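Take this structure, written in structure tokens, and hold onto it; I'll ask about it next.
The complex appears here without one of its protein chains, the remainder shown in place.
Think of it as A, B and C in the order they're written, each chain with its own count starting at 1.
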Amino acid sequence: MSKYIFELEMKVRTYECDLQGIVNHANYLHYLEHTRHEFLDTLNISIAELHDKGIDPVIARANLAFKTPLTSGDYYISKLYIKKEGIKYAFHQDIFRKSDNKLVIRAVVESVCIVNGKLAHNSLFDEAFAPFLENHE
Amino acid sequence: MSKYIFELEMKVRTYECDLQGIVNHANYLHYLEHTRHEFLDTLNISIAELHDKGIDPVIARANLAFKTPLTSGDYYISKLYIKKEGIKYAFHQDIFRKSDNKLVIRAVVESVCIVNGKLAHNSLFDEAFAPFLENHE
Amino acid sequence: MSKYIFELEMKVRTYECDLQGIVNHANYLHYLEHTRHEFLDTLNISIAELHDKGIDPVIARANLAFKTPLTSGDYYISKLYIKKEGIKYAFHQDIFRKSDNKLVIRAVVESVCIVNGKLAHNSLFDEAFAPFLENHE
Partner (left out) sequence: MSKYIFELEMKVRTYECDLQGIVNHANYLHYLEHTRHEFLDTLNISIAELHDKGIDPVIARANLAFKTPLTSGDYYISKLYIKKEGIKYAFHQDIFRKSDNKLVIRAVVESVCIVNGKLAHNSLFDEAFAPFLENHE
């Protein structure tokens, strides 16, 4: 059984490639962020609405291993699962090239919650993520 | 009958919004470019492959009228039709918000072809676009 | 005497170039925006602070003529002057390549003000821009 709890298919847009002809490495953080937000969307959580309530999930750490570069027009599948580590949520995120299922990037992105400017427990995430955490224990 | 010859549905990604909470206006040029490239893709034309052959379609002019801002999570439909004007191809591109079909941006983007560093007629585009131009005369 | 009231020198960053090896055309909107914001900064106007007060200057139209592409490492000078046209402010913005003073882009960017969600006169801009408008009549 797959450890992943969410996956999203996307396609590289030409403007995401730089003069080396491959996706500029910074754009993978965009792909990973968009994947997390689409996952949150399935739980009816919106980063924009949270911000309006004074709640801002932010990234505390990101560890990225770049394996295979994507190029213009490539399709890719972005997958994730979550672990809770103290006050942080760790999003384990892997992207695979669709054509041959090769690993493109392996990432762990740790998110913390800022509420009205202070680091805080995020009971909203605790509740929303509970079913997915149990799957991995 | 619609004048549009191609349309593409996309969804706003949160990172495309700036601190005003709406899509940063520069990103619409990205949306429009990606729409053109997806259209070219249906004709088996790839900007990346053309570049490798020394052919670079580039933008000569863009006239943009911003009508309704998109925000995070909005779905939108990006539509286009083409006109030939001398050596230029004019891409007429309109984006509509999916929820209410409101016009988001009306754009005319003029493309010219640089072949080995010089402005040139693009016989590849002439041939590929011919069926779509006839539709509009 | 120069018609320009503000100018800013910048340098192309590699990630702003796409697989054609030149600055992706969407990035010029970023260059132009940053130039306007640096100009506003000299008048002690901050887009971020305005947003917090419910005032959002947004772009209504942009007409862009791309003349000479910039490439990685190029220095460029971004210049502007302003005209008032009814409720709009038109920023006339030209960018020149520093090495040979060649025109890179000629742009007219029209800005309107949204106050608490509605199109409004911007008395702040009226006051701040008054000295610069008089210079051009």
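The rule we apply is simple: contacts are C-beta pairs under 8 Å (C-beta built on N, C-alpha and C of every residue); 3 or more make two chains touch, one makes a residue touch a chain.
Bear in mind that the values here come from a model prediction, so they are computed numbers and not experimental data.
Trainee: Taking the entire complex into account, which one of A:Ile5, A:Leu19 or A:Ile95 touches the absent chain?
Mentor: Of these options, the touching residue for the absent chain is A:Leu19.
Trainee: When the complex is taken as a whole, what residues of subunit A touch the one chain not shown?
Mentor: 19-22, 24-27, 29-30, 33, 47-48, 51, 56, 58-66, 69
Trainee: Since one chain isn't shown, list which residues of subunit B touch it in the complete complex.
Mentor: 14-15, 17-21, 24, 26, 72
Trainee: Identify the residues of subunit C touching the omitted chain, counting contacts across the whole complex.
Mentor: Subunit C touches the chain not shown through residues 13-15, 17, 21, 30, 33-34, 37, 41, 46-48, 51, 71-73.
Going forward, only the chains that are shown with their structure count from here on.
Trainee: Could you say what rotation angle superposes subunit A on its sequence twin subunit B, using C-alpha positions and rounding to the nearest 5°?
Mentor: The C-alpha superposition of subunit A onto subunit B needs 180 degrees.
Trainee: Taking all residue numbers used at the subunit A/subunit C interface, answer same if over half belong to both copies and different if under half do.
Mentor: same
Trainee: Determine the centre-to-centre distance between subunit B and subunit C, using the mean Cα coordinates as centres, and give it in whole Å.
Mentor: 23
Trainee: What's the distance between the Cα centroids of subunit A and subunit B, rounded to whole Å?
Mentor: 29
Trainee: Could you work out how far the Cα centre of subunit A sits from that of subunit C, in whole Å?
Mentor: 34
Trainee: On subunit A, where are the residues touching two or more other chains?
Mentor: Within subunit A, the residues that touch at least two other chains are 14-15, 17, 21, 72.
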